[in-house]
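Yeah, one chain of the complex is gone here, protein chain that is, but the others are all in their spots.
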Amino acid sequence: MMDDLKSLYQEVILDHSKSPRNFGKIEPHTTEGHGDNPLCGDQVTLYVNVDDAGIITDISFEGKGCAISTASTSLLTQLVKGKSKGEATELFGQFQDMVTSSPEDTNRSEAPDELKVLAGVKQFPMRVKCATLSWHALKAALENKAALATSE
Amino acid sequence: MMDDLKSLYQEVILDHSKSPRNFGKIEPHTTEGHGDNPLCGDQVTLYVNVDDAGIITDISFEGKGCAISTASTSLLTQLVKGKSKGEATELFGQFQDMVTSSPEDTNRSEAPDELKVLAGVKQFPMRVKCATLSWHALKAALENKAALATSE
Amino acid sequence: MNDMTTFDVEKIRRDFPIFEEKIHGKRLTFLDSGASAQKPQVVLDAVKSAYAETYANVHRGVHYLSQKSTELYEGARETVRAHLNAESLDEVIFTKNTTEAINLVAQSYGLMALKPGDEIILSYLEHHSNIVPWQLIAERMGATVKAVPINQDGEFLMEEFEKLLSEKTKIVAVTHVSNAIGTIVPVKEIIAKAHDKGVPVLIDGSQAVPHMQVDVQDLDADFYVFTGHKLFAPTGIGVLYGKNKWLEQMPPYQGGGDMINRVTFEKTTYATGHSKFEAGTPPIVQAIGLGTAINYVNEIGFDKIGAHEQSLLAYATEEIRKLNNVRIIGDAPHKAAIVSFTMDGIHPHDIGTIIDQAGVAVRVGHHCAQPLMDFYDVPSTVRASFAMYNNRDDVDALVDAMQMVQRFFA
Partner (left out) sequence: MNDMTTFDVEKIRRDFPIFEEKIHGKRLTFLDSGASAQKPQVVLDAVKSAYAETYANVHRGVHYLSQKSTELYEGARETVRAHLNAESLDEVIFTKNTTEAINLVAQSYGLMALKPGDEIILSYLEHHSNIVPWQLIAERMGATVKAVPINQDGEFLMEEFEKLLSEKTKIVAVTHVSNAIGTIVPVKEIIAKAHDKGVPVLIDGSQAVPHMQVDVQDLDADFYVFTGHKLFAPTGIGVLYGKNKWLEQMPPYQGGGDMINRVTFEKTTYATGHSKFEAGTPPIVQAIGLGTAINYVNEIGFDKIGAHEQSLLAYATEEIRKLNNVRIIGDAPHKAAIVSFTMDGIHPHDIGTIIDQAGVAVRVGHHCAQPLMDFYDVPSTVRASFAMYNNRDDVDALVDAMQMVQRFFA
């Protein structure tokens, strides 16, 4: 039993959840995105600066969440900072594939190693939403939708 | 199997259903009552003359129904003609008791013999409504309710 | 799915435990599947296992049983989606029965789309469940219900439908198969004609899904509804298929748990997709049973089921016609395996009671289709409705019992 749990709550995850990077609200920011997980009531807001060339120059987040969701958001902010909107969207796709693909396919995942620490969530279908919540919020921010993102 | 059926469809019943008594519409009449069986779509209308003393001086009926319902209505008209409203209501009560009481109680039924021919309907719960439809219509007529009677 | 062996009705009968029962000491001749169908053992087993081995409430739980239960429940949704060939899972909503599904569309779509003077088109073939919900919303919104007439054979009159279709028409709701007389309605053509005028169409598939394969994309139906209990599944479960483009616009029908995004006393926002329309704890185990029933019929195959039922229909029609003083109601060239009839001088209710004593179960009454009964000027009929598990012995038993009725009243 501990094996699955250990692969879900890896050291990196526990570390990011206890000390989330880029936590807070950057001011000014050019766009923001909100994510709402109706299943647990968790919420996250991403604050993003995108320059004229479409590069994410800065990003931060606020909100309460579980260890998985907090770590996932923290990792997200680290990873997309400096990337273009297109690259960020591509990462989202790779991440989604990784956490929803069948176990055998994990090794073939194109997701960068920084994200692969979250691959264990796949064994916990009810927690996949926790891991993807902030990615949906990022998508909403980049599409500049006022609308709320939900992780469903 | 034939025993239950024979007790339901006694000769008297078959006779009344084939040649219903008091069929048609008496004109003028002082009151009328309509019965609707939503389960099979059958309808019956009773036309009644009640004099100032509250005596049912004449009664007739129209409508389509199954053998049980037609015979029951036909028997009803014969039986209540000449009776007071109170006596008719009492008969209704006795009739209802008879067709819904447990089998052992039948012999103790206070219903007149003319009605006891319908006691067999008790073995056929889904047909009790057919037997009581016209009694509900009579009640509606006597209470002078414009409202529709249903046998439920 | 569909294996290559021929259709074996006796094997199918053995899958249904009810056929081991004796009725008044007689063999059960069950010709009332149109009212509700019997259940195969696999469905009973699925129900039992869902309660005894993996039961918990769905969706919110992170624990094992809740996860299993959710997987089975959502798996059933996928089974329904695939069976109807719906484009997405969001288009498959579980309801209590057909009636709830139609009320949902009538109230939700109706509230959004109907204005005073607008029209809703139904037909004379409809079940009350596809009439009354429309009358209720029409009354509320000041709209009017129109009904497409039929001919004496019981066929939907396409020309009359075209005459009724107008800019005032906001929705068309017709049955796929008449429950009372069996007519198969040309719904694909109806949908095409309605779409020409930009009008969406709801198809009541309650009597179609037990007899034929339905492809909602091929039909291009906007809404397609059916009820599980007629498809060999448990009671308490129905399906509403709706095109996403409509569901997205429609307001919620019932409020409660699971259909929300966030609730405050000031403002509540709603979930998207099928969740918006599934308030409260759904009929979890009944949905699982429905998925099992669908897999079961697909293993047999609707081509074979259809062929078998059509041959029974032909045989039954022929044999019933041989009886004296019998009038078959509804004689459309395309019919599902339903035979409705009356007998001169003998009321359907009496027939039903008498043949029941011979173990023959038919439905007698107006079949929740009073406008149709009024059209044929009968208060009720005797209806023998066939399912895949019926055989020629059932037809013979019916005909024998009818002859007994005639002797009884002779």
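Labels for the chains are A, B and C, by order of writing; each one numbers its residues from 1.
Keep in mind that, in the parts below, a contact is a pair of C-beta atoms (placed from the backbone, for glycine too) under 8 Å apart; a residue touches a chain by one contact, two chains touch by 3 or more.
All figures in this text were calculated on a predicted structure; none of them were measured in a lab.
Considering the intact complex, the chain excluded from display touches A, B, C. The hidden chain makes contact, of the residues C:47, C:240, C:297 or C:397, with C:47. Between the chain not shown and the residues C:217, C:281 or C:325, the one that touches is C:281. Among C:14, C:60 or C:327, the one in contact with the hidden chain is C:60.
Per the touch definition above, the residue from C:157, C:212, C:263 or C:404 contacting the chain not shown is C:263. Summarising the interface, chain A meets the missing chain with residues 1-2, 4-5, 8-9, 14, 39-43, 64-70, 124, 126-127, 130.
Within the entire complex, the positions of chain B that touch the omitted partner chain are 36, 38-39, 41, 124-127, 148, 150, 152. Interface residues of chain C with the unshown chain, by the touch rule above, are 17-18, 21, 23-24, 28, 30, 32, 35-36, 38-39, 43-44, 47-48, 51-57, 60-66, 96-100, 102-103, 106, 122, 127-129, 131-136, 145, 147, 227, 229, 234-237, 252, 254-260, 262-265, 268, 279-286, 349, 352-353, 356, 359-365, 368, 370-371, 374.
By definition in this document, only the chains that are shown with their structure count from here on.
Judged by the touch criterion defined above, the protein chains link up one after another in an open path, with no loop closing it.
Averaged C-alpha coordinates put the centre of chain B at 37 Å from the centre of chain C.
Here the spacing of chain A and chain C, counted between their Cα centres, is 45 Å.
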